[in-house]
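Only one protein chain is missing; all other protein chains are in place.
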Amino acid sequence: MLRDRRLSGEDLSRIDERIRSDWSVEDIDFEEAIAYHESLPASKEFASVLEDADRPLLQPRAGVPRLDDQIALLGHLEDAGRADLLPTTIDSYTRDNEYEKAQQGLEEARESGEDTLNGFPAVNHGVEGCRELIEALDTPIEVRHGTPDARLLAAVTFAGGFQSFEGGPVSYNIPYTKGHDLAETIEHWQYVDRLAGAYTERGVTINREPFGPLTGTLVPPAIAIAVGLVEGMLAATQGVRSITLGYGQVGNLVQDIAALRALKSLGEEYLPNEATVTTVFHEWMGGFPPDEARANGVIALGAATAAIAEPDKVITKSPQEFGGVPTKEANAAGLRTTKQLIDMMREQDINLDGVEREREFIEESTRSLMDTILQLGDEDVARGVVEAFDTGKIDVPFAPSDSAESAVLPARDDDGRVRILQFGNLALDPDLKDVHTDRLDRRARAENRDRSFQMVADDVDAISEGRLIGRPGGEGA
Amino acid sequence: MLRDRRLSGEDLSRIDERIRSDWSVEDIDFEEAIAYHESLPASKEFASVLEDADRPLLQPRAGVPRLDDQIALLGHLEDAGRADLLPTTIDSYTRDNEYEKAQQGLEEARESGEDTLNGFPAVNHGVEGCRELIEALDTPIEVRHGTPDARLLAAVTFAGGFQSFEGGPVSYNIPYTKGHDLAETIEHWQYVDRLAGAYTERGVTINREPFGPLTGTLVPPAIAIAVGLVEGMLAATQGVRSITLGYGQVGNLVQDIAALRALKSLGEEYLPNEATVTTVFHEWMGGFPPDEARANGVIALGAATAAIAEPDKVITKSPQEFGGVPTKEANAAGLRTTKQLIDMMREQDINLDGVEREREFIEESTRSLMDTILQLGDEDVARGVVEAFDTGKIDVPFAPSDSAESAVLPARDDDGRVRILQFGNLALDPDLKDVHTDRLDRRARAENRDRSFQMVADDVDAISEGRLIGRPGGEGA
Amino acid sequence: MEVLSAMSATVILGVIGSDAHAVGITILEQALSTAGFEVVNLGVQSSQQEFISAAQAHEGDAVLVSSLYGHAEQDCRGFHEAIEEADIDPITYIGGNLAVGQDDFEETRDCFREMGFDRVFDSETKPTEAIAALKADMNIAESEAERARLTT
Partner (left out) sequence: MEVLSAMSATVILGVIGSDAHAVGITILEQALSTAGFEVVNLGVQSSQQEFISAAQAHEGDAVLVSSLYGHAEQDCRGFHEAIEEADIDPITYIGGNLAVGQDDFEETRDCFREMGFDRVFDSETKPTEAIAALKADMNIAESEAERARLTT
C-alpha cells in the first residue's frame, strides 16, 4: 500500500532492475557515477550555485534531439543569452516511455537534419551522451520534462551528470497526461526522489524542482503551492535536501509577489529543516500573444514581478512562445530582456500595497487545502493527496488527467487576480470561498453580466489578445 | 524689452511678414486655414482626442524626408503599431532654419531614394504637402522638432492642418543648440504660442507640448518640471488652452510615478484655469543598450511605469533606439510592447510605498526653483527664466547651450533615484540640497568610493550596459 | 446535402497522440455545445482508433482533431486511410500548433490538406471560426453575421 516512507536499498535495486528492462541501457555503476559527479567543477554543482546566488538566476527552456545541436543550443543560451542555469528539455516520446519511438525520431533527426522530436531523448543518448553534454558547457544543467514515470530518465541522467531534475508525481501527472494513476505515479517518483536522496547522502546533492505552474492557465496560487508542498514533502522523505518550489506567473503583480512570498514561507514551514528550500518563478505559462513585440510585453511583466519578489530562479519565455519551439536567438532574447529588467529594478526598493493581505489569504487557503490532504491521509501525505484528488477536494483547472476532477474553474476578479469561479469539491474553508465568490460577483457586476464559463474563456484568451482581464467587447474594450 | 505679455495682432502680422522673408512660402490665409481645420473630422482634433481619452494614448517618433514615405511610415505606425496619436519629426536643417539645405536634402532624397535628411522638412513641403499628410491618415498628428526659432515651421504646419506642436523656448533651446540667446528664443516662441492662441480663439484648439525630457540624461525631476511650468505659463499668456506637460523616464519606478503626479498637480496649480493640462511621459530618453532584446526591457520598464502612473500620453521608443533611426517595423514593435504591458497592468490597482514622499520632495524642489524664477523676474516669468539661466540658478545637466551654465551634475542614489551631485548655482533651498547630498553620500559609502564625476559617467552608461545604477565593477557587478 | 440543424449534428473532439494540451479543447467543447452541437470530447492523448470508434459509435458528423505539441504530422499518418477502412465519412478538421518550430503556416496547411483533412486551422483560430466552418460544411443555416466572419 502506498505510504509516504523512505524506500529501502532493496526497493531501490529491485526497481532499478525492473525499469532497465523497459529499454536496454548500459549498466549504471552508482559508485562510478558518484566519482563522476565528484570530478565535476564546483561551478557545475546545481544546488550550490542556486542556493548561494545573491540575485535571481535565469534559466531558459530548451531541448533538441541531437547531442551536437543541444550543445550548440545551450552554448548559445550561455553566451548570447547569459543564462545562469541551463535546461535540457526532454522529448514527448521519452515522456511516454516510448523509447523505441524516440530512437526512431532521433535517427530520423540524425539522417534528415530535421528535428522530428520536440526535445532531447536523454535515455537514448545514454549516460555517455549526457556526460558529453554536461562537459561541453560551463553552467549547471537541469533535466526538464513532464514524464509521469521518470524512473529510467532519472537513473540515466543522474548517472550522466545532471544535478537537477524537474517534476513530481502530481505536477508531472495531472497537467501532463490522461491515463496515469496518481498512486502509481507517486510510487514511481518515490524511486526518483530516493535515487536523488542516495546521491545526496554521498555528497552529490541532486536538486529537485516540483513543476509549479501545473496547467499554466489561471491556476489559483493556493492550489499550485499546495501541490508543490506535497511534492516537496514526498521528496524530503526520500532524502532530497535541495528543493526548489515553483510558481507560474498569473499576471497580477500583487498576487504574484504575494504568492512567491507565501511559497517561500510555507515551504520553510512544511518541509523539514534538513531540506534547503529555494523558489522558482515561471514567466507566464499560458497562451501567449501571436506577436513577438507583444510577447515581449508579457515577458517583461514577468521579469518586473521577479525583480520585486526576488525568487531564487526565474524560468524565462521567448517572444516566439506562441508560434512553436523558438529559435535559439529568440530564446536568448527572452533571457536578455528579462535580465535587463531585473537588473534595472532589483536594486530599487519597491513595496506594493496589499501584498501582505494577499499573502495571508494565499497562506490561509493553502493551509486549508493542506489540512484536508493530511487529514484524508491520516497524516500520510502520499495517501492524503491521492484521496484528495480522487474526491476532487484538491483539484487543478484544465487538468487533462483522469486522476483529477478538473471541476475547478478559475476567473479573474476586477483587479485581475485569479479567483475561483467553480469550486467543484475543492476543500476550501467556506469563508475563503466567499472571498472568491464575492470578488467575482463584483467583477460580474462591473461588466454587467453573469458569472459564467464565458468569463473563463475570455480570461484564458485575454493575455494573448493583449489584456489581462477578459472583459466583454474583446480587444478594443 | 522681453515681457511675458500677449503679443498684439500687429505684432503677429509684423513677425509673420518677417519670417516669410527667410524662405519663400505661399501666402497663408488665416481664414482659409481656419476653414480647413473646421473641415477636418473630430477624430483629427488633437486636443480633444487627447483630453477625452480614458487611458494613456501612445505616440511614437517618426519622420522621413519624402511625403509619400512619411505617409507610408505613419500609416504603418497606425495599423501595425496601433498608435493612438502620430508624430511628424522634422529634420535637423529645418531646425536650424536652413531651408535651402533642407531643400537640397529633400531633392537628393527624391532623386536617390535614400534618406539624406533625418526628418520631414515640413516648411519645404509647404501647407499643401502638410495637408496631404493630414488627410492621408486617420489619427491626429503632432509636429515634433527641436527648433529654437520655429516661427515659420509653426505658421506652415498650423495652416497645414497640424493641431499639436512640441517644444518651447527653453526646452528647444537649452538641450538642442549652442548659440541661441534665450531671451530671443522666448520672443520667437511667443509668436508660436500667440499663433496657436489665435487659432484657439477661433475654435481650432492647437495643443502645445513643452519638451519635458530636456537632455534626456539623468535630468532631476524638479528641473524638468520647472521648465515645463515656465513654458506652459508663457504659452497660456499667449492664449494657448491645451497644454501637455512632459517628463522623461529616469528609470526609478517610485521617482517616475511621483514626478508624473507632481507634474500634473503643479501644472494645475501654476497654469491658469482656462488651460487644460494633460501630461506626457517619454520612455527612457538617455543612452539605450546596443541590443534590441535588452532595449525591450528598457521600453517595458517605461511602459510599466506609465501603466501605474497613467499619464495622458506616452511617447514610445523602439528597440533600435541605440543603432540609429529605427525601421518602421521596429518602431511599431516598440508601440505594441508598450501597449501590451499597459493594457495588462492598467486595470490593476498598484500603489507603491514612498511615492507620496517623493512627490512632496519633487513638488517642494520645483516650488523652490519657481519661486526663484518669479522673484528674479519680478513676477514676470519670461524675464525671470532668462535671468535664472543666466546666473545658473536654474540649470540643466549636460546642456550644450551657451545660455545655460551646465554646471549641475546628476547621479543616482543607492535606490537609483536621480539626485544632484554638483549644484553649481542652482537655486534650491539648502535643506533640499542636503537631501541630495545625503543620499549620494550614502551611495558613495555603499560603493566605498568618493562622490565624483566618475559616478556620473558610470550612471550615464549604466542603462545601456544593463543596469540602473553605475556601480563600480561594471557590467558584471 | 440536406440542411441540418446544429442540434442534430454530432462532433467528435479530442487531442491526438500523446499530446496533453487540454485548454484549447475545453474552450472548444464549451463553445460548440453552446452553439447547439452534440459534442463528444475524448480529451487529450487520444489515439486514431479512439477517434474512429467514437465517430462510429456516436454517428459523428465531424471529427475535430486538436494538436498543440508539435507531433501532429506523425500522429495523423494513416488516419484518413483508417477512417476510410472503417467505412465512415465524417468531415475532418485539424487545428492547433501543427509543426515543430517556427514554420510557415501555408506549408503546414497544404501538408495536412494532402493527408485528407477538410480544413486546417492555426492556433489563432477562435471557436467562432470553427463553428462557422462546421455550419458551412454541414450546410446548417447560419446568420449573415457568421457567414461574413467565415469568409474573411
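Each chain carries a letter (A, B and C) given by its place in the written order, and its residues are counted from 1.
By definition in this document, a residue touches a chain if its C-beta (ideal position, glycine included) is under 8 Å from a C-beta of that chain, and two chains touch if they have at least 3 such contacts.
As the structure is a prediction and not an experimental result, all values here were calculated from the model.
All shown chains touched by the missing chain in the whole complex, by label: B.
The omitted chain makes contact with just one of the residues B:Q70, B:N124, B:T200 or B:T217: B:T217.
Within the complete assembly, B:D115 is the residue of B:E51, B:D115 or B:E364 that touches the hidden chain. The hidden chain makes contact, of the residues B:D22, B:E51, B:D69 or B:D96, with B:D96.
Here the missing chain is touched by one residue of B:G323, B:G354, B:G392 or B:G424, and it is B:G323. Touching residues on chain B toward the chain that is not drawn are 92-93, 95-96, 98, 115-116, 118, 146, 175-179, 215, 217, 286-287, 290, 320, 322-327, 330, 398-400, 453, 457, 460-461.
Note that in this section only the chains that are shown with their structure count from here on.
Chain-to-chain contact here is organised linearly: an open path runs through the chains from one end to the other. Centroids of chain A and chain C (each the mean of its C-alpha atoms) stand 30 Å apart. In terms of their C-alpha centroids, the spacing between chain A and chain B amounts to 45 Å.
Shared contact sites, meaning residues of chain B that touch two or more other chains, are absent. The multi-chain contact residues of chain C, meaning those touching 2 or more other chains, do not exist; every residue touches at most one other chain.
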